[in-house]
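Taking it in order: structure first as structure tokens, then the write-up.
Here the complex is missing one protein chain, while the rest keep their positions.
Coming up: subunit A.
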Amino acid sequence: MAATFFGEVVKTRSRAVTEEDDDDEEDAWTQDNYEDREVRRELEKKREVEVLQTQTNVSLEIPLLEQYPCSKFIIAIGHNAVAFLSSFVMNSGAWEEVGSTKLWNEWCRTAETTTLSPADAFCVFYRLKSEPAVFGSSPKRGLQVTLLTSRHVTDYRTPESSGSLSSPFLKALKTQSFQDAAHCTLLEQPNIVHDLPAAVLSYCQVWKIPAILYLCYTDIMKLDLVTVEAFKPILCSKSFRGLVKNASLSPEALTKLVTTNEIQSNIYT
């Protein structure tokens, strides 16, 4: 036993070595290691990301895109991007939920993933029922990925003064194999993309999948009508063509989403 500078007691390995002692000590250590390994294995299992199929609620053994091959894969990350997809794209045509994922890591406040309700899913996958043909081709060949996300405008680095930026505004970043034109200006250096969109783009770049990210820089991070409408220009792009049928219903659907999600806050008036 040894005391550290801060008074905590730390178990240290004794340096007094005798031949008989060696074996005993090693056993003790391997036992600890075994327990440690057990705990670590349990944690690893908890952290595994599972994709659950909605109809059967069974975890998918094969990757989702192999089960439901498609040619257009659209990912929305963050409140505003999700609200845009829900109100402008998914309100027309019949979309069915095909799967969801839940994940857990040490930062989550709940203890178990199995007790999480379906509403707590971190990611839900939808498929357009009326046009299965769109999703007919084999995965990775003919697949095009579109990512939508938003970020705070203070992360945007530019030589101009930040007061002159008219947020929200769209920037795009695409992989080398993406041939079509982006519907807004490209993201300039030294700005970088973070987190999940960056991971997806990197994966697509490595596997030569055409992918484009539309990043909306906004000054309001919570769900906000103006930010969601900033995504509108991309409705004319190839990825969304044919998916938006009833544009007149969108403002209603959007207002509904915003009002139901509004958290009442009295700090700012």
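In this text, a contact is a pair of C-beta atoms (placed from the backbone, for glycine too) under 8 Å apart; a residue touches a chain by one contact, two chains touch by 3 or more; residues count from 1.
Just so we're on the same page, contacts and distances are computed from a predicted model.
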Item to complete: Select, from "Centromere protein T", "Proteasome subunit alpha type", "TBC1 domain family member 19" or "DNA polymerase delta subunit 4", the UniProt-recorded name of the complex's unshown chain.
Response: "Proteasome subunit alpha type"
Worksheet item: Since one chain has been left out of the picture, which residues of subunit A touch it in the full complex?
Response: 166, 219-220, 225-226, 255, 259, 262, 264, 266-269
